[in-house]
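A short worksheet on the structure shown next.
All protein chains but one are shown in place.
Chain IDs A and B follow the sequence of writing; residue 1 opens each chain.
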Amino acid sequence: MAAEQASMLSQHAFFKGLAPEVIDLVASCAQEIEFSAGQYICHEADQADQFYVLLQGHVALQISSPGRGARTFLTVGAGEVFGVNWLVAPYRWTYDAKALDDTKAVVLNAVCLRHKCEADHDLGFELMKRVMPILIERLHICRIQLLDLYLKQN
Amino acid sequence: MSIIAIHKCSPIDTLDMQQMVPKLARVKSYFSDAPDVSTLEVEMADGVPVNYAPGQFNMLTVFGVGEAAISISGAPNGARLIHTIRDVGAVSHALTRLKPGDLLGLRGPFGIGWPIRAAHSKDVLIVAGGLGLAPLRSVLYHVLSHRVKFGVVTLLYGARQPEDILYQSEIAYWRESCEINVALTVDHADVKWPGRVGVVTQLIDQAKFDPQNTLAMVCGPEVMMRFVAAALVEREIDAENIFLSMERNMKCAIGHCGHCQFGPNFLCRDGPVLSYEKLRPLLKVKEL
Partner (left out) sequence: MTDINVLTLDDLQILLENLREDGHALIAPQLQDGVIVYDQVEGLDALPRGITDIQTPGGYQTHKTEAPSLFHYVVGPHSWKKFLHLPELQLWRANKRSEEIHISPPEPPSVKTAFIGVRACEVKAIALQDKVLIHSGVVDGAYKIRRDNAFILAVDCARAGGSCFCVSMQSGPSVEGNYDLALTEILTPNHIFLVRSNSEAGEKILKKIPHRPATPEEIETGQEIVAQTAANMGRAMPDTNIARLLSQNLQHPHWDTIASRCLSCANCTMVCPTCFCTTVEDVSDLKMEEFSRERRWDSCFNLDFSYLHGGAARSSTAARYRQWMTHKLSSWIDQFGTSGCVGCGRCITWCPVGIDLTQETKVIYDDQLG
């Protein structure tokens, strides 16, 4: 029921400060979903039509290469979100996401969300305002990781 | 259990062990490209020239150590057996320690190379990552010596650090020749590096080519090739006009030992160069 989703979303950090009517709009694209530990949530190169709002559990974002296997470059947990490729064509996942433990989330249908954002630019702007800081922070994290600060300097 | 011969039978033909037994070759020259990378030129001991196509590879034997698959990285006057080798294991380590005059074994060339003829009259986009430039260098040489046959030619090359950039003098020459567009980037650098720092996919946006009439050839670490190919498709190059050079464990190079399989493809004889059209569904499967 959309009302249940709306309630869950309004308690999540990502949607903090969003007006109830706006949350309802978003909730109409939402569904509850659960993953058990070890289950893949998405695969690299698949169609990215989902935006995940995590309520419980931990998810590893991974890229897999032959000989080295799957490497986690970031983990996200309750109160966080993942999946931004639904914002940018060609809308494809650029990593695998795997549930590390039993995970509960609200999944937002991106096709639905994109339509709503096109129809209501205020909604669009509110979502972008919230996605941007996350992206900027992740970019910063990535740079620090790249610097390999702990590598032994010869 | 051994089979005991009861009666010797009449003459049996000599075994046809062609392509399973190496021929003798000698190191002609040696160049150190980077701390763990060297380029060896070899010549056959019997002097018979070996014809190869860009993208093919040889199986090089260091006697007493083993054999490894090394792609041929071409040379200006063609048919010179040049191999760029990275020290990653016992055999490659031994290969990078060979000196001019040393003997080695050679089997080859093997594999399906780059689709150069299909690139005639097209723009050519070459995207290389790390050691991936080695098998693509032959393409660049070929293209430069038949320049009129091709449209706009672009090389996008990403290396780990400035000291790992291969063929530096040649890259400078290609840049100056103005016959190909060259864009370079490194993943990490200190302040002395005046060039770009970032990943090679970022170079694609700035590259100028007609996507409807471009043939792309990509070689490098598999993760890099996956993201480059996806980015090229996004730039509207057809998947069947994008080619990747794949790598897996190789032992026999003749399609008999089973090691180099990637899905149903024996990389030694159905590859190593394959179209992204064919590879895309396979690249999605982990641990294939």
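Note that a contact is a pair of C-beta atoms (placed from the backbone, for glycine too) under 8 Å apart; a residue touches a chain by one contact, two chains touch by 3 or more.
Since the structure is predicted, the reported quantities are computational estimates derived from the model, not experimental observations.
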One chain isn't displayed here. Which of the visible ones does it touch? A, B
Selected residue (touches chain absent from view) among B:35, B:194 or B:264: B:264
Which residue among B:18, B:51 or B:169 touches the omitted chain? B:18
In the full complex, chain A touches the hidden chain through residues 43, 65-69
Can you list, in ascending order, the chain B residues touching the missing chain? 1, 3-9, 12-24, 61, 63-67, 88, 103, 105, 247-249, 251-252, 254-259, 261, 263-264, 266, 269, 285-288
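Keep in mind that, in the parts below, only the chains that are shown with their structure count from here on.
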Chain-centre distance (mean CA atoms) for chain A and chain B, in whole Å, is 38
Seen from chain A, its contact residues with chain B in the complex are 43-46, 63-66, 69-70, 89-90, 92, 94, 96, 146, 148
Could you pull out which chain B residues touch chain A in their complex? 187-188, 221-223, 226-227, 230, 233-234, 248, 280, 283-284, 286-287
